[in-house]
Structures are given as C-alpha cells and as structure tokens.
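What you see is the complex with one protein chain gone and the rest in place.
As written, the chains take the letters A, B and C, and residue 1 is the first residue of each chain.
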Amino acid sequence: MPSAPPASLTALLAGPDRPGLVAHTANWIFERGGNILHADQHRDGDANVFFQRVEWVPAAKHDPAAEAAAFQDYAAQKLGMTARVMASTARPRVAIFASKAGHCFHDLILRFRSGEMRGELACVIANHDDLALSAEHYGLRFFLIPVSPKNKAAVEKRQLKILREQGIGLVVLARYMQILSPEFLAQCGVPIINIHHSFLPAFAGAKPYHQAHARGVKIIGATAHYVTPILDDGPIIAQDVSHVSHRHDVDDLQRFGRDLEKVVLAQAVRWHLENRIIVNGNKTMVFD
Amino acid sequence: MPSAPPASLTALLAGPDRPGLVAHTANWIFERGGNILHADQHRDGDANVFFQRVEWVPAAKHDPAAEAAAFQDYAAQKLGMTARVMASTARPRVAIFASKAGHCFHDLILRFRSGEMRGELACVIANHDDLALSAEHYGLRFFLIPVSPKNKAAVEKRQLKILREQGIGLVVLARYMQILSPEFLAQCGVPIINIHHSFLPAFAGAKPYHQAHARGVKIIGATAHYVTPILDDGPIIAQDVSHVSHRHDVDDLQRFGRDLEKVVLAQAVRWHLENRIIVNGNKTMVFD
Amino acid sequence: MPSAPPASLTALLAGPDRPGLVAHTANWIFERGGNILHADQHRDGDANVFFQRVEWVPAAKHDPAAEAAAFQDYAAQKLGMTARVMASTARPRVAIFASKAGHCFHDLILRFRSGEMRGELACVIANHDDLALSAEHYGLRFFLIPVSPKNKAAVEKRQLKILREQGIGLVVLARYMQILSPEFLAQCGVPIINIHHSFLPAFAGAKPYHQAHARGVKIIGATAHYVTPILDDGPIIAQDVSHVSHRHDVDDLQRFGRDLEKVVLAQAVRWHLENRIIVNGNKTMVFD
Partner (left out) sequence: MPSAPPASLTALLAGPDRPGLVAHTANWIFERGGNILHADQHRDGDANVFFQRVEWVPAAKHDPAAEAAAFQDYAAQKLGMTARVMASTARPRVAIFASKAGHCFHDLILRFRSGEMRGELACVIANHDDLALSAEHYGLRFFLIPVSPKNKAAVEKRQLKILREQGIGLVVLARYMQILSPEFLAQCGVPIINIHHSFLPAFAGAKPYHQAHARGVKIIGATAHYVTPILDDGPIIAQDVSHVSHRHDVDDLQRFGRDLEKVVLAQAVRWHLENRIIVNGNKTMVFD
C-alpha cells in the first residue's frame, strides 16, 4: 500500500455558461498554488448551463476548509456559479433506513467497514427488529421505530429528530419499503438515496418483480435514485440489469434482483460520498 | 467444414400437464427409430400447462413430412396437445417491411446471405424508396407502397396481397415506423416480429430515445416482440441494453440503439425460424 | 410464500450415447409413478458421450433414498451410465477456506443464512485470524491454521482431518491465497471450488489485477473453477466481467473485482449444490 495521497478538494460547479469558465477556475487554483488532479465538465446545451467537477490539491500553506470557502466565494461572486466543495478527508455521517430484508443492509455496512466508502455509518433506523442483532454486532446504533398507518406522522417526527441529533449528511433507504411523506422530505434537509427494485421507469410502484414476471420481460433491473415527493420518479443515479428467461420464476427474479440492488445502491452511495453527482432538474450528471 | 448433419424435425408442444408426457413423446420417437438430439420443456405451474421443444432425427425409412404429420396427430389425439413441427431443411419465406432507416434492413439481409438464418428472404415492402437500390443490389424484390393517412386501408390490402402471392411465412418490421391496423393483423395469418427501440415496457410509443434522454436513464435498450393489436404490448422475444451517461445526447442514444436493434431483431428472427419460440398468453418461452 | 414443493430427486447422468436414452430414463421414472419436473441433456458429438440432468418427484410410496439408489442401479446396469443422484432436501456440509480478505467470506455466509444455498455451512479454515470474530458472530467454527513454507505438509494433514471429522462434502476457497498440494487434492475426496480473480485463461497466477492493469485491458473478470493439480487450470464453472478504462488504477480494478468475485463464486457454489454441474474432461456442463 503506497503512502496516502495528499488531501484534495473537490468542487461541483453549476451555473450559466459563458466563455472562459474552464480557464477561470483553473487559473484560480493555479495561482493559489494548487494542483488539479481531475477536471471534467458538461454543458446542457438546451438550458445553456455549465457544470464542472474539479479536484485539486491545495497548496500546503492554505487551510483546506478556508480554501474550500474561498473557492465557493470566488465561484459565486466572480463566475455567478454555485459550488459545492468537499474535502477528500471529509466523512459525512450516513443513516441507513431498513425494514426486514438484509441484503442491502449487510452489503452497505461491509463496504463501509472495508474502507470502500468515504463516509461514516452513524445509525440504522428500522421499522422491524429483524436486523437489530446484526446492527449490534456491527457496533451500530439501531433505532426500532415501528410504522403503522396511524402513527406515520409521529414516526417521521422521531426519525427527523434522530437525523438531526446524529448529524446525518446522507440517508440511504436500503429497501425500507415505506413511502416518506412530502413533509418529511421538506424537513429532512439532506439527500436521500433509494434503491428501487426495477429498471425504472418500467415497473414503478409495488412488487416490481411480480410485474416484470407477468409482463414476460427478458431483462430485469434495479435503479438507485434520489428521493423526491413523486414516488419512484427522482433523478436516476445508477442502474444495472440481468438477463432472465421464462425458466425463472418470481423467486429467481428476486434473487437476481438482490445482487443488482446491492451493487447499484452501493455505487450510487459511493458516487455521492465522493462528490461526483450533480442534479440537474430531474436528471443527474455523474462525473465518474 | 464437416458434412451436414442429417435433417431433423423440431416440435413445439403445448397442452394440459399430466404425468408421463416426457416419456410418451420420447417413446413415440424411439419406437419409430428416431434419435432425439435435444429436448427441453417448461411447466407453467399457475396454468398447469406443459410445453416442450423436442428435436430428433427420424429414421431414414420415414419421409420427414409424413413423420411430422404423424407426430402432430399423435400429440393431438393421444396427448391432447398441439404441436408445431418444422423440418430443419424448411426455409420459410420472409418479407421485410422497411421505411427509411437502413440499419436493420442491411443487417438482416447480410445475415440471411451469410447463412445465419433458416429462412429465405422473399421481398421488401417499404413506404419510402431510400432502400430501393440496395434491395436491387441484394437481388430482392422491392415493393414501394407509400403510406398516407388517407390510403392506409388500400395500402394494407395491397400488402396482404403481396404476402399471399409471395407465400410469406414471417413478416419482419425492420423499423417500419407505421402502425398496422387490427384488420391487417387479423387477416395477415403469419407471425409479425417488430423491433421497438426501447427497453419495453419503458418508453412505449413514439420517440423512445427522446423519452429516455428526457428521463435521464442510465441504460437504454431495444426489444423484439411479436406484434399484437395493442401497440408495443406483444409478447417479448428478446431484449438487450447499453449503458449511457449524461454525456450522451439523443444522437448518441440513437447510434447505440441502432447496434442494439440490429442484434436483438436478428436474434428474435433466428429463434423464430429455428422453431424455438412458444407464445403463452402475452409471454414467450424461448428454448435456446 | 407458497407451501414448499414436494421433495425431488435430481440425477446427473453420463455415458456412451445410443438411441433411446431419453425415452429409457423417462419411462423408468414414469412407470414407478414419478413426475419429471425438468430434463435437459447434452451430447458431446466428438466423444459420442451423452449427458443428462433430470429432476423428478418420485411417487409418495417410494422412499426417496431407495429410489435414488434404484435409479443409479438402473442407469449403471441397463444403460451403462454413471448417475449422481441427489435429493432436493439434501444439505451437503460446506467448509470455507479463507485468508485475510473478507468479501467472499461474508458474501457466501450471508447467502447461506438467507436460504439461497442448498447446503449447510460447517466451518471456516483460515491461515490468518482476521475473520475469526466475524465467524464467531455467524456461529461458525473457525479453525486457525497458520501456514508457512515449512509447515505446509502438517497444515494440510490437519485440514484433511477436519474435513473428515466435519463430514464435509464441498470445499470453497474464498480467496484462500494458498496453493493446495497434489497430495492434498488426491486425499481430499470432495470437490473444491476456487475463485480466481481474473478472466482465465488470461492472467493466471499471482496478482492478476496488476497484470491486467499493466497490459491495459478494457475488461477485467473473475473465474470460478474446480481445483485440479494444475494451477488455475481446472474446469471453469462461471465467469463474469466488468468494463474498465485507463482512469482506473489497480485499486479500482480490485474493488470492481471484489464484486465480480462474490457473484461468480456464489453462482458456482449454488450450481454445484443444486447438482447442476457435470465435469467432462477439463470442461463443465452447467444445466441451469
């Protein structure tokens, strides 16, 4: 294992397109002694919007946090752009929402433990206790909050309180199976990534593997997306598929699907934590 | 190149499930001196229906056509099953319906010419003349039948006449871009395979690549299916997909899509001509 | 969840090809009141060998174990074929050999716990203690047997003793990283499945991801195979691949590779435990 690379800053920029934006940001970084590691950009020609992801190592003499703030100021005041800057050493705190199914739950946690993810698992919030013992083994706080049609508002209030107390920066719905209310989404204040067990926009809603089997498709899929108030309609981050045939029953589709869900959800979470995703309307740009 | 294998018969059977069906068909073939090359079966447990594809070399003393008829009789009278039997030497005549786009048109024809397909290309029916010269080069009859909202009924009448006169056994819509009327479908009498340029059931209808781009999906697809009176809803035969990203515009999606469409349509046509597909309700079984 | 299907028997047959084999086995099953669920066969034309996998529900009046033995006798004496028959209720005991890396270890165990696998995890044998606590959490016996160049023979002797005492029917090398001696293989007596972290036959031997990176390939892979005395040369069971680019360093390849290794190894183990694999020379037939 080589020595760790120096801490870097990654900025995601978005704003009205105009000539010289690449030069301006590169110059700012160069003149302050920084060294660009990666830079990637995209233009939405229809909307005339420019997007960039740039990663650089700031000069050792600058404090990274101050440098990040300085870049944000520069982007806002001189370029008219919003910038989200994150240090490579940052480890946002992540909450997993789960229910009974354990495949995404275990997969995510094992990836965090193996160092694949630039985040820190803070806690698990679940409406069933099936995964409580495992969470304990992993050393994770486990909040059991059963949900019924009657107590939904109280449940969400308690969930929001936990998110705030735990200082959560990202919520991951690891097959949580409950629809979050628009009120929850409005007050949550941090991004929420969900895994839907179909190849969206096909088979939105409930029981997608049953829908897929009934339709006789030859490929099934899974979709990770940011959650918005419209069910299964948020910006798509990652998708993957498996070939199936008439020989496979719904159980088989679910088994294949679990493997897809694990990989697709983990990829989306990793990209988010590495500050690689910009949401543009109802679409994402992933600078991978 | 080794010597050609002996001519074989392939039966597709369907009917109510009951014990002994595998034994009965295998015995019938064995007792008449035949040798089974492949056998595959499937049960639809919900509907209690049994399906089988069996391929065998009949004894040399039997005429293959008579043997095929005898098997059909046996299946109907002793097993209560329908059987579609086809000789490996049969070469159904195929009509291609095309419009302006040439990619599936050329791809299909080149595959027939290279010997990949167990069929004989009979003619091309097109509503534009863009592909007329190429059809001529390939030595294929080309029927130019322009379509307008007003003449649709007359056009379909003429198309049906050509199909009958040419002894067509399979129609392939190679990006024909016109919707065939329920009347045409009712009178056509032969299967029709269409290629839809999306991953059905997502993005049915017109301009699927535009729909896919607008939705921001990360994977696009193509779907080959049998045509039924409900648009883009027929039994799916084959599907394939490509990964895409925000970097790809609609033109890119269309270019990737052309490669998908060619491969998926060719696969569906090949499977059909090799008597590998049974339609069960709105789903297919492909015995590949 | 529907009620469990009745117990079935699955036979893997292999022997000289001759007419009527499909009929003979189907008849034997039918006449004893059994009902065939699936049957699949393959001919190796060059070697004139016939292979079949047939799964059936025996009549309730017959003891499944006796029926399995009767089928084996019939195949051997009347058809001249070897048959390996396994009941769907059988749960072979499985030993995992591991080292430091945990990804395949956790993945396999979680799949056994979720009911995906028709086997019973018996124990873990490891040459490092990194996974000891996890094994304990999973309730698995963990045998720590450190390996050095000097103690290899003694180590293998002890491993073989454990396999016998534990009644192991399958050994899975979950990134064990040690080469098993020909003596071990000769005395082991049960199949061993290994996961190799490359797309064999490319990059056999050590550090395949480094080899792949140095060669500049655009796709990496993983291969599950039965272990034979020749390193990385045994019959291939399953393979899968991921696209990579110049942007990915060796660490990235290893990360992608871990996901491939987990899925490919699990698939091979599942197929083996469902009695779906026949080894024919240095190749496998997988009746999936």
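Please note the rule applied: contacts are C-beta pairs under 8 Å (C-beta built on N, C-alpha and C of every residue); 3 or more make two chains touch, one makes a residue touch a chain.
Quick caveat, the model's predicted, so the values are computed rather than measured.
Which of A:37, A:145 or A:231 touches the hidden chain is settled by the complete complex: it is A:37.
The chain omitted from view is touched by exactly one of C:61, C:150 or C:215, namely C:215. Residue A:29 is the one among A:9, A:29, A:68 or A:125 that touches the chain not shown. By the touch rule set out above, subunit A reaches the unshown chain at residues 19-20, 22-23, 26-27, 29-30, 33-41, 43.
Although one chain is not displayed, its contacts with subunit B can still be listed: residues 102-103, 106, 110, 114, 116, 137, 255, 259, 263.
Within the entire complex, the positions of subunit C that touch the omitted partner chain are 42, 199-203, 215-219, 221, 235-241, 245-247, 249, 280, 282-286, 288.
Going forward, only the chains that are shown with their structure count from here on.
In this assembly, the chain whose C-alpha centre lies farthest from subunit A is B.
Here the spacing of subunit A and subunit C, counted between their Cα centres, is 36 Å. Under the contact definition stated at the top, not a single residue of subunit C touches 2 or more other chains.
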